[in-house]
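Provided herewith is a single structure, encoded as C-alpha cells, for subsequent inquiry.
Excluded from the complex is one protein chain; the other protein chains are retained at their positions.
And now, chain A:
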Amino acid sequence: MAFGDRVVQRDLDFTIGEGDIFIIMGGSGCGKSTLMRHMIGLQPPAAGQVLYGGESFWDMDHERRERLMQEIGILYQRGALWSSLTLLENVSLPLEQYTDLSPASIEELARLKLALVGLAGFEEFLPAEISGGMQKRAALARAIALDPRILFFDEPSAGLDPVSAHRLDRLILELRDSLGATVVLVTHELQSIFAIGSNSVFLDAGARTQIATGDPRRLLRESTDPRVIEFLTRGGDLQRETP
C-alpha cells in the first residue's frame, strides 16, 4: 500500500473466514481505511493481490467484478447517503439497478430494510433531516439492500454517542447472524473491537506492516508485543483480563 512513492504498509497477509467479524485495527494514520479501499475496489494496491474465494479481485474482468460488488455491502464512515434522495430512495436505488423486481416489490423491500435498522416511519425523510446515528443506520439499510455476503464498515461508531454506538454494534451482530454475512470492520473503538470482533489484523504505522492477527480478546490476553498491548489496553488504562 502506498501514496505515490511513500509506502504506508507492506507484506500484509491475512485471511478472513466466512462468517467472521473481522476487525482491521491500528492507530490513526496506519492505513486502515486505505486497506479497506483496496478491498472494496476503490483503489488498487501498489503491489499484491486481494483474493475473494481465491480469485484475484483486481484481475477480474469487468462483469465478474460487478457481480462480486453486488455481493458486497459497504457502510462508509460518514454514511455517504445521497443527500438529494429520501431514505427510501437511497435504499431502493441498488435494488432498482441490480434486480428485476417490480417497483412495488422494490419499495416493500426497501421499507423492510429500513425497518430492520429501526427506521420504519422515516422513509420519506431526507438524510439532512435525521440525526447522525440515524444516518448511519439508514446507510446500513442501503448496504444490506442486496442481501450481501460480505459487509464492510468504515469506522461505524465514529461520531456516535455510546448508546447509539452500542446499538449499532448489536445491530451488526444481529444482521451478521440473520443474513449469514461476513463482516469486515475498520475501527479503533476498543469497545466495539472486544464486543463483536472474532478475528482481526493489527496494522502499525511505525513498522509499516501487520504486527498481529487473531481474535482481539485473545490478543489482549496473550500478545507480548508492547504496541499491541498499549493499543488494546488504551495506553494501560484497561486491565488485560477486562473483556
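Everything below uses one rule, namely that a contact is a pair of C-beta atoms (placed from the backbone, for glycine too) under 8 Å apart; a residue touches a chain by one contact, two chains touch by 3 or more; residues count from 1.
Please note the rule applied: contacts and distances are computed from a predicted model.
When the listed names "Phosphonate C-P lyase system protein PhnL", "Dihydroorotate dehydrogenase B (NAD(+)), electron transfer subunit", "ABC transporter permease" or "ATP-binding cassette domain-containing protein" are checked against UniProt, the chain not shown comes out as "ABC transporter permease".
The residue touching the chain not shown here, chosen from A:Tyr76, A:Phe122, A:Phe153 or A:Phe231, is A:Phe122. When the whole complex is considered, the residue among A:His38, A:Lys113, A:Arg142 or A:His188 that touches the unshown chain is A:Lys113. By the touch definition given at the top, chain A reaches the unshown chain through residues 83-84, 99-102, 105, 108-109, 112-122, 124-128, 146-147, 174-175, 177-180.
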